[in-house]
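All protein chains of the complex are present and in place, except for one that has been dropped.
Just so it is clear, A and B label the chains in written order, and each chain counts residues from 1 on its own.
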Amino acid sequence: MTRIKFSAVWSMLLRISLVPLLLLSLQARAELTIEITRGNDQAVPVAVVPFAWNGAGVLPEDISGIVGNDLRLSGQFAPVSSEQFLGFPSKKEEVFFGDWRRLGANFLLIGRVNEQAGGQYVTEFELYDVISQKLVHSGKVPGTRNQLRAIAHKISDEVYKEITGVDGVFSTKIVYVVAKRFSVDRTDYKLVYADMDGRNQIAILNSKEPVLAPSWSPDGRKLAYVSFETGRPAIYIHELATGRRERISSFKGLNSAPKWSPDGKKLAMVLSKSGNPDIYVLDLETRQLSQVTRHFALDNEPDWMPDGKSLVFTSNRGGSAQLYEVELASGETKRLSFDGKFNARARVFPDGKKIAYIHKGEGATSYNVAVQELDSGRMRTLSSSPFEDAPDVSPNGRMLIYSAQGGDQGVLGIISADGRVSFRLPSSEGDVREPAWSPYIR
Amino acid sequence: MAKVFSAPVAWAGQRVDNLREEGWLVPVVVSLVLHAVVVAMLLLVVPRAEERKIDPTPSFVTARMVTMEQAAPKPPPKKVRPVRTEKKTPVKQPVVKPKPKPDQQAIALKRKKEEERRKQQELAKKKEQERLKREKELADQRERERQQKLRREQLQKQQEQEMLAAMAREQQLAAQARADGEARASAEGVIRQLVEDQWSRPASAKRGMETVLRIQLLPTGELISVQIVTGSGDEAFDRSAWQAVERAAPFTELQALESRVFEQNFRAFRFKFSPQDLLN
């Protein structure tokens, strides 16, 4: 037996006596924490139940159908098909969460429309979290029969905001151009104003000459666009409520690509009066024009950064159509796009961090909508039909609208900003093109 | 001067706040107190052991020269309870008396001699007795010492055995702890994967958002409760975390764990939702 030294024995005893104490303190310590650092973003499954209706016949507007469609268009929701519903509750007492959980729904929307005396309609709704079986949102909206569609869109906005934390855009509007070609020499053009789901279309302008490049004022009350009605391209400002128009720019040569500044006081545009297409800014109050680019190359398609201090534009000063940014105060210009031989018609996202544009890759033949992050320069193409054009961004930055070829006709597409889901808007007769998304309508 | 202290004080204060937030404050304090108690105990016990280290020159022992047949007993070994023996050995000097007259002298002498002889005999007897006594004492002492040594050795042996047993136990505990740790880590991984698969982030989710949920489970893996410990400030984000846990449960995989591991780790635990894979 080896002789163990005194100090060794005692230090061992010391350690041994500490072990149970250590274990004791371990028990008293805070619990295990498991870190969750990644997710699996899926469209949120939501069940939208047909609203109950106290009147005769069918509801004047299919509220749940509109809401389901809105949510589906956003790309972030997957409405459960009503064919799978086991019941059609319209009150809390009628809801059995287990049924909805089994269908895979995370959320459940139910509601009722009541027609009251005097033609007033009251729509009530409740949104439930199926998993924790809790009410998360409810509302009561009055309105007339004609407003029922708008009320449905408002419900979509509230459901969307509650679940995603982001404002919904289902009450916003779009404008676009429809062209009907009869012969080489005769085409009829219309400028159409509609709900963002493509419904409730109104022709706000009819012309025998081309109309293009519409742009919304930030208050949503006016449009600026290019019209050839005088035989030459000129820029018009069109007040939606009154239909009043003003020809704001008709210089010799090109007057094109108008874009309202974020503060609504200026219009960026393209003029070729100096002999070559260049970017100008027109002050709408003073009517003073200032030239922004002075390059012998083609400079075109300006859009504003949200702070109003710089413009993104297209130029082929480098030999091919690419995107650049110019700081208005200093004139400093830097190139933004480096991929491919054609990058044009940029639209800046509302947060100023990304741009959407039309891109043709190296060696490719198709023109597609692409999104690029400005700080990293990372870009990706979102869609893949051959001739895409005129992208515009929704005011919440989550969806894009653009024109595409659908068979022989032009059609409009809506795609989620991450490119995961895309839809065609129901097409009008004729060739649809040049869409623009309104700001939030107040 | 204040600046020198304010930074560490602030740091310390922040550490305390962090601890309090995560619920560690109380256990840490308890642990510190327990450690202090143990340390205090040891400080009191050990010095006594220290004291028993033998002073090489104890002042209370006076060693005197002895001229006796027996050798002086050896000084006692260090670790033994000090035997406080004062070694007093009687020292006697032979007394030389002057010579008396012849007849009377002879009788007196004889008497004296006889007396002397008697005295000497008594002395011798006494000496003998004392010698025997001393021998006995010595033998007793030796025996005592021997016994003590034996006991000491036994004690040591016992201590060594105990220590070996304790070490073995410790090793066993360590091995078990390792195995438990592996089982825990493996279960953690499974749970993490299940929840990640179900976590669909809302559009408003951003890097930097963080939600901590505390959940309680039955050993079957079923959820007893979910609570928000800290929210991200974004309701939609918090809800998405909650739903992910609800959809991932029940965590039936936990049934495969030893109940000790389940109780220690998964009876009640937390999720920290802190996305690293978002683009913004």
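One rule holds for everything that comes next: contacts are C-beta pairs under 8 Å (C-beta built on N, C-alpha and C of every residue); 3 or more make two chains touch, one makes a residue touch a chain.
One rule holds for everything that comes next: contacts and distances are computed from a predicted model.
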Absent chain [UniProt protein name; select from "Peptidoglycan-associated lipoprotein", "Putative D,D-dipeptide transport ATP-binding protein DdpF", "Carrier domain-containing protein" or "Citrate lyase alpha chain"]: "Peptidoglycan-associated lipoprotein"
Partner chains on view for the chain not depicted: A
Touching the absent chain when the full complex is considered, from A:166, A:305, A:328 or A:344: A:344
Candidates A:95, A:237, A:270 or A:399 - the one touching the absent chain: A:270
Listed residues A:190, A:354 or A:433, member touching the removed chain: A:433
Contact residue for the chain not shown (choose from A:181, A:199 or A:380): A:181
Among A:191, A:390, A:415 or A:432, the residue in touch with the chain that has been omitted: A:390
Contacts of subunit A with the absent chain, listed as residue ranges: 181, 184, 187, 210, 212-213, 226, 228, 231-233, 252-254, 256-257, 270, 272, 275-277, 298, 300-301, 314, 320-321, 342, 344-345, 358, 367, 386-387, 389-390, 405, 433-434
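Quick note on the criterion: only the chains that are shown with their structure count from here on.
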Rounded Å distance between subunit A and subunit B, as computed from the means of their C-alpha atoms: 69
Residues of subunit A defined as touching subunit B within the complex: 1, 4, 6, 9-10, 12-14, 16-19, 21-22, 24-25, 27-42, 44, 76, 106, 129, 131-132, 136, 162-166, 353, 373, 398
Complex interface listing, subunit B residues touching subunit A: 22-24, 26-28, 30-31, 34-35, 38, 42, 46, 49, 157, 159-160, 163, 166-167, 170, 173, 184, 188, 191-192, 195-205, 212, 214, 226, 234-237, 239-244, 246-247, 264-266, 268-277, 279-280
